[in-house]
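Apart from one protein chain that is not included, each protein chain of the complex appears where it belongs.
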Amino acid sequence: MRRLFGYEERSAAIFLAPVLAVLMGVAVFPILYSFYLSFFRIKLTRPNRTPFVGLDNYLDLFTNDLFWVSVARTVTFSVVSVAAILAISLLVSLLLNQNFRGRRVLSTILLVPWAIPYVANALMWKWIYDSGYGALNGILYQLDFIDKYMVWLGDQDKTIFLIANAFVWKEVPLATILLLVSLKAIPSDLYQAARVDGAGVWQRFIHVTLPAMKPGFMLVLIYETMMAIRHFDLFFILTEGGPGNASHVLSWHIYVETFRNLSFGSGAAMSYVLALVTFALSYTFIRSLGRKV
Amino acid sequence: MSDVPSSSTQVVDYRRRQRLARIAQRLIIFGGSILLAVYVIAPVTWLVSSSVQTEAEIVSVPPHWIPEEPTLRNFKAIFSATEEETVTYETRSGQDPAAGGFIPSTASSLLPAMANSLTVATLVVILNLLVAVPAAYSLAKIRTWGRNATVYFILITRVIPDIALVVPFFLVIRKLGMLDTIGSLVLTYLAVTVPFSVFILLQYFEGLPDELDKAARVDGCSRFQALIRVFLPLSLPSLVAVVLFTFLTSWNEFLLALMFTQTEASQTLPILLAAFTSDFTISFSFINAAGVLAIIPPVIVAIIFERYIVSGLTAGAVKG
Amino acid sequence: MAGIRFESVGKKYSNGFHAVKDLNLDIRDKEFLVLLGPSGCGKSTTLNMIAGLEEVSDGRLLFDDQMVNYMPPHRRDVAMVFQSYALYPHKTVFDNIAFGLQMRKVPREETARRVQDAADKLEISHLLDRRPSQLSGGQRQRVALGRAMVRNPAVFLMDEPLSNLDAALRISMRAEIKDLHHAMQTTFVYVTHDQAEALTLADRIVVMKDGVVQQIGTPDDIYERPQNTFVASFLGNPPINYIDGAVEVSDGETVSFVRGDLKLKFAGETARKLASSNGREIRLGIRAEDVDETRSSGEDSLIRGKVNSVLPVGSDQFLGFDFCGEELFFRVGKDLDHALGENVALSVDLSRLHVFDKASGASLIW
């Protein structure tokens, strides 16, 4: 009795057609194509020897030490930066949700980091972190926090955190905006009801604000995790994976494998491992936060 | 205090506690704002300050926070773009040091590149809205088979690292005959931004009551009319979030632009910025000046739109 | 328009939930029909199917003999009032009410006139320029009603429209809705879980549970002649009391209910229907108000117990009554004075006893 294409299905089809057309037309071919490449041993400098190797490119990863180093670096970078982004943007969005003088100015200032192209951002931080004449050393020295110029990016224990800082600095505005949008959707009578029920500030936050922010929170979590795991530009411009392999993250590893080593097959295989992890994380977040996107 | 009845003490205490709480709240807001502003603005201030320093001053140790001999030469170089079509031996920028020639010869391409970036970003924003809004509405409010599959399909298109997609993207663009055109960037940026635009709108639409949708349809709206007449006016904050997100993503994007563009006809701002760092003559102060200019258009866009998010013109009333 | 007919209609969601099962229902033109049941019983789903907001999975839904299974809501001539009112937050009251007319391309002057009319009737003319966020709950409710009224729809659907109001307002709005039905002379389908609303408003009531219709009938039918324990329990305040026991037929004509010392003699029709059921396990239902202390019709109508609680409710009082360890509630006159723990005997109105099969809960007499 049910029709496959009732009015609802037809409406849905029409509404989804543009987005599906764009993604099918532009994104699907590249995805399938690079997936296809991941089953071949491709070295561009040997254009005539590109055998089909099945899963070898994937299996080889298990014995590739540098690959695992890069996984560890990626995990460190992602966990640190996503946690920082979430914490800061949560606080900032709560702050901006208050009514106070200067809020407009503050929120406009806040958007500035977002507005800087990544390349400019990376160059700016490179300039700030420079151990010779950088602004960070300058200000710390003038404020007497340090008595001689420090090594920043060149210190392998600090590198990844400094890069994370540059990343966080740039990503907080977007995360804040997304959280703010979800905060705006909380009806104020919910707060009043909670207040009547005797809930204190903290309880109101836990029981009213946080649950209502969940969808926005999830969106930020997924988006920023995806961005952090796959982030590339800062590593490229600030360190190229160095010093040693202190910032040799997975995305940089893939870049090196693909464009420096010209091994398109294994580069694609690594990309798909990364994609799988990203998808699994997103899926878990969606599920564990108990809501479909 | 001892002669004050205990009940009255309590009243006084309450009032004082409330006042203290309010003062504490103000202090927290004030302190938080200052801290945040400093964290955000300090690097940018340095960027601005160094953009008006000379190349020699910029490497001072310790840095000169306030330029001792401020100069607008970098900005002049950018804005004094010659109108001439063809560069000849005579009109080439000879890069004679005496004439401040360390400014990259491509300085005059910066404004055209900004124009390209602006065009690309604007088109991507418009197309995103056209494409993502109906999709998000459909996924949020129309319950049909294939809905979940569509959500995951959209998500999957964004989990693969761009690096892996660069070459196949290039093949698509070449086959479409769009190499070195703005169109190539519009198309690919649309494909990389639209999934998240859909998700931003989707989570917002899902927050709007189902009954609103039902009411509209019983009132005689087709699905399309319900979207246009009822949902769109209510989604301003999320629409603004999408506008900002897509505009800035397009404005910032580097890798694809690097691959698809090669001449002034299509090169975007980030490409020019990167190019400045690798010419024979490199001026950090000039690069910083270019960075400062790069911030201005998005900040203007943000200023235009942010109040719709921050003050939430309509959203508060939705569920009330 | 409009008679609405459900023919073996089912509604199954994609997650497998079967919200409505094999529904057969005829809604007559200009009737006030109330769908009554606890939450999740399928009543709202049924309403949504009439509106076209939910698609019918099985069977046929007909408006005046025309199948409308696939007709989207905006092509059906229905209006609906929602529990949350679902007013458009970005539109003024006027625009909220006018919206449906605008969508149907009613001329501007006509729209204005009808909106004004409706606003006058609902006494909200002074609010027309406000936005929903500036209105009180009752005002919003009226706007929601107005929005449906102006449409002059063939079917008027209401989904728990009063449940968000406070008690006093709810009662007065009931009366207004009843008036509205009279004035509009159109079919009303009204969903509620509130038995009082159902009993006051309905021409007919449909009681539903777990997607299945339990009973269809006039309020009187439903209250006086419940066809199963579910229907019987769902209506009545305090709810009907049950005592399990057996049928005893003596002398071939005296039919009684027996439980230990308690023996109640059935009267008239009931006795005749149970005459052949000697020894059958039954569940006896006694409505709270069907007892009396003053009337005394002999031992065969008395039920004895100990007073557990006394709850005055203004006009009457509820008596908590311990009968062989089971708690029964009765509604008695307020001038009666009983101390807690006191043993009392109440006389049961033998003509109003309800008898159900103990296992299935189905009525044995209606």
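In order of appearance the chains are A, B and C, and numbering begins at 1 in each one.
Note that a contact is a pair of C-beta atoms (placed from the backbone, for glycine too) under 8 Å apart; a residue touches a chain by one contact, two chains touch by 3 or more.
Just so it is clear, contacts and distances are computed from a predicted model.
**Q** For the chain omitted from this view, which of "Carbohydrate ABC transporter substrate-binding protein, CUT1 family", "NADH-quinone oxidoreductase subunit H", "Hydrogenase" or "Putative, Na(+) H(+) antiporter subunit C" is its UniProt protein name?
**A** "Carbohydrate ABC transporter substrate-binding protein, CUT1 family"
**Q** Would you list the chains present here that the left-out chain is in contact with?
**A** Spelled out, the missing chain touches these shown chains: A, B.
**Q** From the list B:36, B:230 or B:274, pick the residue that touches the absent chain.
**A** For the chain that is not drawn, the touching residue is B:274.
**Q** Determine which one of A:182, A:209, A:239 or A:271 touches the chain that has been left out.
**A** Of all options in A:182, A:209, A:239 or A:271, contact with the hidden chain holds for A:239.
**Q** Just checking the interface: what residues of chain B touch the absent partner chain?
**A** On the chain B side, contact with the omitted chain comes from 54-56, 58-61, 86-89, 91-97, 100-102, 104-106, 109, 166-167, 170-181, 183-184, 187, 258-259, 261-263, 265-266, 271, 274-284.
**Q** So that we can see where the missing chain sits, which residues of chain A does it touch?
**A** The list for chain A reads 21-22, 24-26, 28-29, 32-33, 37, 40, 42, 44-52, 126, 129-133, 148-149, 151-156, 159, 237, 239-245, 248, 255-256, 259-264.
Criterion: only the chains that are shown with their structure count from here on.
**Q** If you average the CA atoms of chain A and of chain B, how many Å lie between those two points?
**A** The separation of the two C-alpha centroids amounts to 15 Å.
**Q** Provide the list of chain A residues touching at least two other chains, using ranges where the numbers run on.
**A** In chain A, the residues touching two or more other chains are 7-8.
**Q** Could you tell me which residues belong to chain C and also touch two or more other chains?
**A** Counting only residues that touch two or more other chains, chain C contributes 72.
**Q** For chain A, which residues are in contact with chain C within the complex?
**A** 1-3, 6-8
**Q** Of all residues in chain B, which touch chain A in the complex?
**A** Residues 26, 29, 32-33, 36-37, 39-41, 43-44, 46-47, 50, 58-63, 65, 130-132, 134-135, 137-139, 142-148, 150-165, 167-169, 171-172, 187-188, 190-192, 194-196, 198-200, 202-204, 206-207, 222-224, 227, 237-238, 241, 244-245, 248, 251-252, 254-255, 269-270, 273-274, 277, 284, 287-288, 290-291, 294-295, 297-299, 302-303, 306-307, 309-310, 312, 315-316, 318-320.
**Q** Across the complex, what residues on chain C touch chain B?
**A** Residue positions touching the partner: 14, 48, 51-53, 72-74, 78-80, 82-84, 86-90, 99-100, 103-104, 131-133, 147, 151, 157.
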